[in-house]
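Some chains have been omitted; the remaining ones sit where they do in the full complex.
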Amino acid sequence: MINVAIMGATGYAGEELIGILLRHPGVRIKNISAKIEAPARISRIYPKFQNRIDLVCAEPDLKEIIASCDLVFLALPHTVSMEFVPKLIKAGKRVIDLSADYRFKDAAVYEKHYNHRHKDKTLLPAAVFGLPEIYRARIKTARLIANPGCYPTASILGLGPLAAFGLVEPGSIIIDAKSGVTGAGRKMSESFLFPQINEDFKAYKVDVHQHAPEIDQELSKLAGKKLKVTFVPHLLPLNRGILATIYARKTPAKQRAKEKLASLYRKFYKKEPFVRIRDEGEFPALKDVAGTNFCDIGIKESAECIIVIAAIDNLLKGASGQAVQNMNIMYGFAEDTALL
Amino acid sequence: MINVAIMGATGYAGEELIGILLRHPGVRIKNISAKIEAPARISRIYPKFQNRIDLVCAEPDLKEIIASCDLVFLALPHTVSMEFVPKLIKAGKRVIDLSADYRFKDAAVYEKHYNHRHKDKTLLPAAVFGLPEIYRARIKTARLIANPGCYPTASILGLGPLAAFGLVEPGSIIIDAKSGVTGAGRKMSESFLFPQINEDFKAYKVDVHQHAPEIDQELSKLAGKKLKVTFVPHLLPLNRGILATIYARKTPAKQRAKEKLASLYRKFYKKEPFVRIRDEGEFPALKDVAGTNFCDIGIKESAECIIVIAAIDNLLKGASGQAVQNMNIMYGFAEDTALL
C-alpha cells in the first residue's frame, strides 16, 4: 500500500488522477493540493467525488506532503513543477511530474520553447522520460519521471518503428494533429469559452508548438540521427482525445522491404499492454480509445508515402493514465491496475 | 437611409447586430464601440466580417456618436446602459437598449433583482417595452426602447393569450426554460469553458432568475391582475436558442370554452409576421427557429393542465433580431427587412 499526494488537483489532469487512483487497490490518496483561493473539500470542487473522497484541497504544504506520502504526482503548470521537485527528491520522495519541466535533456531547448529559464538543471540527467514503451526498464527504478506530453505520446508511438528502422526520410515527416479541448488545460481565456469552440475547428501554433521539440528529441534518439518534424496541431470541438495523422516519404530501405508495416509494428509493440495495431488500411477513431489508456495505431502505405494514424485519450495515455502506468511499473503493481 | 451606432460590439448581441445591419438596405453603420483594451478593426476582432465592414471599434466617444448617428443600439451589460442613455436621449437621438435597465416600470423591482441602484428613473415612464406583438403602436413613436430579455420574449409570447383571456390559474404557471450558452453573454468564467458545458446540462438560478419579474410584469398587465410564475432556467450545450416548456392549470373559464387553443393563439397573433403557431399537439424544435427571428409555439391540453412550448433564437428574436424589428417599426421599414 503506497501513500500518494496530488499537487495541482484543480486542473483536468489532477481531476483525472483522483478518479483513477480511487479505483487503485494499492494506493491511498493522502494529500491533495492546488493553487486555490481558500481550502475546500475536493468533493465540493468536483461534486462527482461526493461520498468517495473526503480530503480538503488546500495550497500545497510540502512538509505535510513529505511526512505523509511516498510518491508525489505533480499536475502543475509548466515552470511551476521545478519549484517543488528538488525539495521532494531531496526528501527522498519519488516524483511523477506531468509538466514539461524535466522532459528535455538539453535545458536550452526547454528555455527556448517554454520561454523561461530552467532552474533545476542538476536533476535533468536523472529524470526518466516516462514513456513505458521505450523506457520501461529505467522507469522501474526512477526517482523522477518526466511524464510525456500528450501530442508527443501519440506521435512518438505512431512513428517509433519507422524511426527506429530508418524507414522514412528524416526531413519529410508531417504530423497533422487534432486534440480535444482538455488537452490545453483548464485555462481562463476567451478563446476557450463554449461558444468559441463549439461548431468551430482551427489550427493553432502552426509549426511552432512546444511539443515539436519533444517529439524531435525522442525520435532522433530512436533513429540514431537528428530528425525534425513539421507539426501542426488543431483544436477539436470535443472534450478528450488526440488523433495524429502522420505522413512521411519512404526511404529506399523501406521500398526494398517486403514486410507489411502492420506486422512490423505488431512485433515492435509485441509486449505492450497499451498499444494496439490495426490491420493494414484500418484506422482508429477517437472513440476507440477515449476513456482508456490505449494508443491505437493504423497504417497505410502508398507508392511513395506512409500514412500512420495514432489515437489516444489525452487525459489518460496522454497524461494521468500514463502517469499511473508509470507508478505501476515503479512499484511493481500489475501494469494495467486501475487502467482497464 | 439612417445612420446607426452600435455600443457594446464585442458581445454576442453586438456581433449579431452588425451581421443583421450589414444586410439592411436602409441602414449605414457609422460607429462601433466597446469596452476594449486598444482600438481595433472590427474585422480583426471578427474575421468573418473581413471585406464586409472596415470600421474601427474603440471606446465609445459620445460626442462623435451624437454627431454622426440617428439611432443608437446599446448592447451593453446591465447597469452600464443607464450611464449613456440619458445623454443620448437629451441629444435627441433615438435609442434601442438591449440591457435590462429600462425594462421595469417599478425601479424597486429592478434594484432588487439586479442588485444595483437605478440612476435614471426619470426616463422609465417613457421607455417602451420592445415586444412588437404587444406594444407595436407605441414602438412606432418611441424615443427609448427597452428591448426585452430573451427568456421573457419566449415566455410572454408563449403565455400571452392564456393570460389575456384568463384561461389559467395565476399561481400555477411553471416555466421550465432551456437556453443555449450565448444567452448568458460573453462572460469570462470557468463555468463557461467548453469542457464544463459540453456533454453537460444543468439548472441554474433555480426560481431566483432576474428574468422572472420581467415576465411577471408583462403577464400581469395582460391578465389585468397580479401574476407570479415559477421560473427555472437550464443551460444547454449548444450555441443558440431558447425553448421554454410551460405548464399551467386551467381555470373553469377554459374548461367551459370549446375552442381549440391553437386556433385561439392563431387569432391572437393573426397579424404577427414573426409568431408561428403549430397545429394542436405539435411542438417546435430549436432548429426550426435558430438563425431566424421567429417565435414558434406549440400547445397541448390535457384534462387539467395546459402545456405550451415556445422556441426562439435567443440572439435574434431574443435580442438583436427583435431590436432590428423594433427599428424597422420606428423608421417605417417593412417589419421583416434584413430579418428573413
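Labels A and B are assigned to the chains in the order they are written; within every chain, residues are numbered from 1.
By our rule, contacts are C-beta pairs under 8 Å (C-beta built on N, C-alpha and C of every residue); 3 or more make two chains touch, one makes a residue touch a chain.
These figures come from a predicted structure and were not determined experimentally.
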item: Homomeric complex, total chain copies (2 given); value: 4
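One rule holds for everything that comes next: only the chains that are shown with their structure count from here on.
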item: Whole-Å separation of chain centres (CA-atom averages), chain A against chain B; value: 46
item: Chain B contact footprint on chain A (complex, rising order); value: 12, 181-182, 186-188, 190, 192-199, 237-239
